[in-house]
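Note that one protein chain of the assembly has been removed; the remaining protein chains are unaltered in position.
Per-chain numbering from 1; labels A and B assigned in written order.
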Amino acid sequence: MEKALEIKPKAIKSPSGFSIIWRELVRDKLALISLILLILIIAFVYGVSLVLDQEEIVKVDLFSIHEAPSEEFILGTDHGGRDVFGQLIIGTKNSLSIAIIVTVLTGIVGIVFGLVAGYFGGHVDNVLMRILDFFNILPFTMIVIAFVAVVPKYSVMTFSLIMTAFLWMGIARLIRSKALQEKELDYIQAAKTLGTSNIKIIFKHLLPNCMSLIIVTMTINLAANIGLESGLSFLGFGFPESTPSLGTLLSYARNPQTLEFRWWIWVPASLLILILMLAINNVGSALRRATDARQRRG
Amino acid sequence: MWKFSLRRIMIMIPQLIVLSIFIFVLAKMMPGDALSGQIDPNIDPERIEEIRVQMGWYDPWHEQYASWIGGVVTGDFGDSFRFKMPVTEIISQRIVNSFWLSLVTLILTYLIAIPLGITSGRYNDTLRDQLIQGYSYLGFATPLFIFALVMLWVFGFKLGWFPTSGSVTPGLEPGTFDYFMSKFYHLLLPALSMALIATYNTILYLRNEIVDTKQKDFVLTAKAKGASETRIYNQHILRNSLLPIAAFFGYEITLLIGGSIFIENIFGYPGMGQLLVESVTLRDYSVVTATTLLFGAASVLGALLSDIILSIVDPRIRIK
Partner (left out) sequence: MGFLEVKDLKVHFPIKGGIFGRTVDHVKAVDGVSFTLEKGKTYGLVGESGSGKSTTGRAIIGLNKITSGNVTFEGNDITANNRSRASFRKDIQMIFQDPYSSLNPKKRVIDLVAEPLRNFEKLSRKEERIRVQELLELVGLSPESILKYPHEFSGGQRQRIGIARAVALKPKLIIADEPVSALDVSVQAQVLNFMQEIQNELDLTYLFISHDLGVIKHMCDHIGIMYKGRFVEEGTANEIFESPQHIYTKRLVAAIPEIDPHKREELKKFRLEVNTEYEQAYNDYFDEEGLAYGLKPISDTHLVALPEKG
């Protein structure tokens, strides 16, 4: 009998959950356009910034301060005579990179926190939720500003860590309520009776079942994080000035003269932030609809 | 209800304590101390040490914390080194400005959001609904500071309809009608900018709530009995949906604080948010500590207020 089985019968492989979501996403026109646009922007920005010399762009050139767009400078120059277009490219790259880093970090913290709270429930959940509530109440902008004031060696890494420290609660809360629902289902109980350890149950059973929620939330978080980073940079509490971001360009508009008369410095960056956030949100909402529809079909 | 409120307050007390410890630690981590701004740099370093010992710089942290929190409770936040005056005095001017800005923002938010939310829910899946949803989606996706910049650019500079900075025209006598109107005029554009962006939650909540309620049996029964559409909305649907909205304003405080930091800086409006940013930039740490603590406490209290009001309005949450 064993011999007969060794001649492997053709196993029929069924499409996985992800390919179904993908199919739904592609069917949604607006989301598809947004996705293509996003891919183009990302490819362009990361591609061009390979060629661009960041040192060269952030170097102050006193002979070409506040020049209007011309053939030499497509988008003119800023108060340091620096090429706005170059800063825009590098700024977008930096903003996107940090938004991705923060999204991933908050994702990891939030998912683990939410899964543990939801899975164990009871006292563990109570204590963890009190902690979460506390973090949740603190006004994000204020606390980050206060932290930035304190941190001595301020770098991109510390910046993303500070942002992460005060942004993980949203996803943690969502994952927790999902985990609370899921863990009552028999497959979790079954795994316990089969001798599967808690850690394995959390990461091999609960986590895959929260995946669609995680993907949707992280996509929408990515958009929000682009906004938050540029907002903080706008106030002067984001990236150091040597590392331009989209927010840095916008912060020049805090000078009324620049705001009123030199649109080329801040309007393109504003538009780019808007486009990025809208496009990512479109993809996110399409993903949400796709995963919902899947649940409806059962 | 009393039970819930009491329990909720019991949760809040440790929150406030943790918040104050948190901010105390932050303050301790800030470079320099209360002396660094006040003292003549030529003074003998040994003398500075002496003063530091006198002031309790080397005491165990819990004693320092106790004396600090003791000061805070009695309204003593120390002195600002930049303004050379008590922090409490600086803040009390700013806090009034921020309060008015927040109040007008809240009122505008509800004035815009409630009619739109009701329309959107009542006529769901019509063109009107789609337009409103499109607007609130844009509001959700647009960062406040970009929108505020554009508003300032268009209505402040290009059209010149509104003042572009300050909270009142200089030279007006406080208490007069002109003074009051000037104040209102100055905060209208900032408040409107924030309100237009902040409507998202309320519109969406109202719409979903109304769409849900519409299908409930009691509404269908009222319809079957021949009650008019308007009557159904006024008597049945709105009463259920509007009350929770009124309660959410406590949570909005956290959002308002975040927003006011941007808005006040963009519109040059002298409130707490602007003060915080200025003081951080100038390393005026006693002011930073005080503003952070007040903002934090305001959020904690706001959440408390909303939770309690919600528990009265909507008994479902009391179970939690």
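In this text, contacts are C-beta pairs under 8 Å (C-beta built on N, C-alpha and C of every residue); 3 or more make two chains touch, one makes a residue touch a chain.
Every value quoted in this text rests on a predicted model; they were computed, and no experiment measured them.
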{"item": "From A:Y187, A:F203 or A:F261, residue that would touch the chain that is not displayed", "value": "A:Y187"}
{"item": "Contacting the left-out chain in the complete assembly, out of A:L161, A:M211 or A:I275", "value": "A:M211"}
{"item": "Where the missing chain touches subunit A, by residue", "value": "1-2, 5-6, 9-14, 17, 185-187, 189-197, 200, 205, 208-209, 211, 298"}
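Keep this in mind: only the chains that are shown with their structure count from here on.
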{"item": "Whole-Å separation of chain centres (CA-atom averages), subunit A against subunit B", "value": "25"}
{"item": "Subunit A residues touching subunit B - in the complex, by the definition given at the top", "value": "130, 133-134, 137-143, 145-150, 152, 223, 227-228, 230-231, 234-237, 250, 253-254, 256, 259-260, 266, 270, 273-274, 277-278, 281"}
{"item": "Residues of subunit B touching subunit A in the complex", "value": "11, 14-15, 18-19, 23, 26, 29-31, 137-138, 140-146, 149-150, 152-153, 157-158, 164-165, 254, 257-258, 261-262, 265-266, 276-277, 280-281, 283, 285, 288, 291-292, 295-296, 299-300, 303"}
